[in-house]
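If you scroll down you'll find the structure; I have some questions about it.
Note that this complex is displayed minus one protein chain, with the remaining chains in position.
Right, chain A next:
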Amino acid sequence: MNKGWVLGIGLVMGLHHSAWAQEAVTIEVTLPAIEGPMYYRPYVAVWVENDQGEVVKNIALWSKEPDWLKDMRRWWRKTGRYGGADIDAVSGATRRPGSYSLSWDGMDAQGQPLSPGRYSVHVEAAREHGSRSWVQADIELGSGPKKYTIEPSEELGEIHIMTGVTP
């Protein structure tokens, strides 16, 4: 394929979306401190789905061994098992209890800006000798700054999502 042609398309799309593509999203995830002798850090995945339930972007994956990735049941079924390149790009070690701020530039897994509209942010955590928690929040992209809060669950503390963040 002609490289110039591909670049041209990219530029056109970039220009077309420039009005809102700069709106980033911040996701603040808290892993609660859980007491007990058998505490191992949870496996955590953060991703974004479109209004059809299709994964458009992986934002974070904190894990250790591949064997237990399947325990994040929804993440594994929706995206993990397909092993996309965007997963490698956001993979890291498991984290100790605490608050972590993730920022997402609003681009999809292919690096293209997403159209404005309704999406959902998903956070799933699974812990050995612990539980599995999966939480989500619908968000609007391209309609300016908005704040969303997800209530705490067994394995996850309160989650704060902020759209329309100027990078």
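Here are some notes:
Keep in mind that, in the parts below, a contact is a pair of C-beta atoms (placed from the backbone, for glycine too) under 8 Å apart; a residue touches a chain by one contact, two chains touch by 3 or more; residues count from 1.
Here is the rule we use: contacts and distances are computed from a predicted model.
Considering only "Lipoprotein", "ABC transporter permease", "Nikel transport family protein NikM" or "Cytochrome C oxidase, cbb3-type, subunit III", the record for the omitted chain gives "Nikel transport family protein NikM", by its UniProt protein name. For the chain missing from the display, the contacting residue among A:29, A:69, A:139 or A:159 is A:69, taking the whole complex into account. Of the residues in chain A, those that touch the hidden partner chain are 66-70, 73-74, 76-77, 80-83, 132, 134.
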